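This view holds just a subset of the chains, kept in their places.
Here the chain labels run A and B in written order, and each chain numbers its own residues starting at 1.
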Amino acid sequence: APPRAAPPAMRAEGEKPIASPAVRKRAWELGIELQFVHGSGPAGRIVHEDLDVYLASRGQPMTAKG
Amino acid sequence: GGADLECDMLVLGAGPGGYSAAFRAADLGMKVVLVERYATLGGVCLNVGCIPSKALLHVAAVMDEVSHFEALGISYGKPKVELDKLRAHKAKVVGKLTGGLSAMAKMRKVTVVRGLGQFVDPYHLQVEETSGAALEKTGKKQTIKFRNAIIAAGSQAVQLPFMPKDPRVVDSTGALELAGNPKRMLILGGGIIGLEMGTVYSTLGARLDVVEMLDGLMQGADRDLVRVWQKMNTPRFDNIMLKTKTVGAEATKDGILVKFEGEQAPKEPQLYDLVLQAVGRSPNGKKIGAEKAGVTVSDRGFIPVDIQMRTNVPHIFAIGDIVGQPMLAHKAVHEAHVAAEVAAGENSAFNARVIPSVAYTDPEVAWVGLTEDQAKAQGIAIKKGHFPWTASGRAIANTRDEGFTKLLFDAQTHRILGGGIVGTHAGDMIGEVALAIEMGADEIDIGKTIHPHPTLGESIGMAAEIAHGTCTDVPPVRKS
């Protein structure tokens, strides 16, 4: 179930978030859905710093899904 | 019940999946027991799969190359072939690797238990000790108690029920033994494993037939890639029988007499010195007492798992061939790491986007991610960069310019979705395409990455430039 209020739309509908394996791994471990994270890298790529910003702004990360 | 041995982590099967899981778990501080029925570690891949096949394929590739060297001013006569020495070479290669695994298991204090394992309940495995080169039972049994388990029991070659039991009818394991020098060989099944073994036997002198039920060889790869391989390899074959079934076989004094039915079936039964069954592999899920542990196994013998490689029983994981396609060693290894890490309390998951495939034929065929066939079937709009190796200085210098490199990009975002390479060493280079996909690279990222000249690898940069319209090593794009 979506754990939070509707996030701001940052991508066109159907557009998948783009992130490298390391960023995806960390997001998974932190329980962050990349769909909701702004991508500041080249071509909208989500980079580690975006995860930092996201974490800082949302406070508590949601718990990981098993 | 009582247990002879207790551990944090039991791993069943010591193939690429099993040993990697065991080693990773040990590195994470767990007490690990690794159960394997055969004498050496490494499973199918190291003992009777990836490694011995590539040892022979390499020798074959060099022999084939040398056979064209007279035109370059370097003439060798026909070589003297000593099969026993070639077998010894293959055994030495395998021995180096399996020996290395044993040593690394010791360094990691992984306890290796030799025998046939069967679950008896969700926390116990019973092992019937085996010995010798095969699976002789010594009669001894022991019970191992585990907190977590990883099932990595792999797969087995499918045997057609109507094939006679005869030394001239083999699966890939038998074919790798190189028992003799067949004149006429039949490959049942047009997949990678059969075509690789056929390549070796053909270079050593056999004429090949291949029979395949579907309408093309090397299913899964785009047809344009396969076509290049097939054109180069047609001289090896007497008959390529597509959309054709093998319906019967009989062992006679003169050979194995095989009957076919279907579109391209010869009318008469054909006689072969060697028949290789390479019609697929079936998972070992039903042979390990999984039901006693409460682990769900599918009808076909696969064990369903989630993205963390957990079976339906939370402390029991499964990895490798036994969890599904693609049945490839590198998939098993990556799954193994995830399972071990999750069992050790890390929050890992298998979230690689793509798993590359390689046929180690000559030329090699390698592909990863979306194929053109898939793009068409799924209605995905793509932009293609196709670099023919006739424009590659290195391929021409190697007298092997039959190949090509193609990259497929999303037509909208220009991000790479997939790629394929056919040509010598394709498999060594497809990793870059996989990395590009995982990183979300686009045609500019790849094209503006400076690749060294003259290499085959630069064909990847060129293909990206072609997609982008900036390549100057191919004819200009027609303006519309």
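Here is the rule we go by: contacts are C-beta pairs under 8 Å (C-beta built on N, C-alpha and C of every residue); 3 or more make two chains touch, one makes a residue touch a chain.
Nothing here was measured: the structure is a model prediction, and the numbers come from that model.
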| remark: Copies per chain type across the whole file come out as A x1, B x2
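Convention: only the chains that are shown with their structure count from here on.
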| note | Taking each chain's mean CA coordinate, subunit A and subunit B are separated, in whole Å, by 35
| task | Sort out for me which residues of subunit A touch subunit B in the complex. | result | 15, 18-21, 24-25, 28-29, 42-43, 45, 64, 66
| remark: As the complex stands, subunit B meets subunit A at residues 306, 308, 310, 346-349, 351-352, 413, 415, 438-440, 442, 445
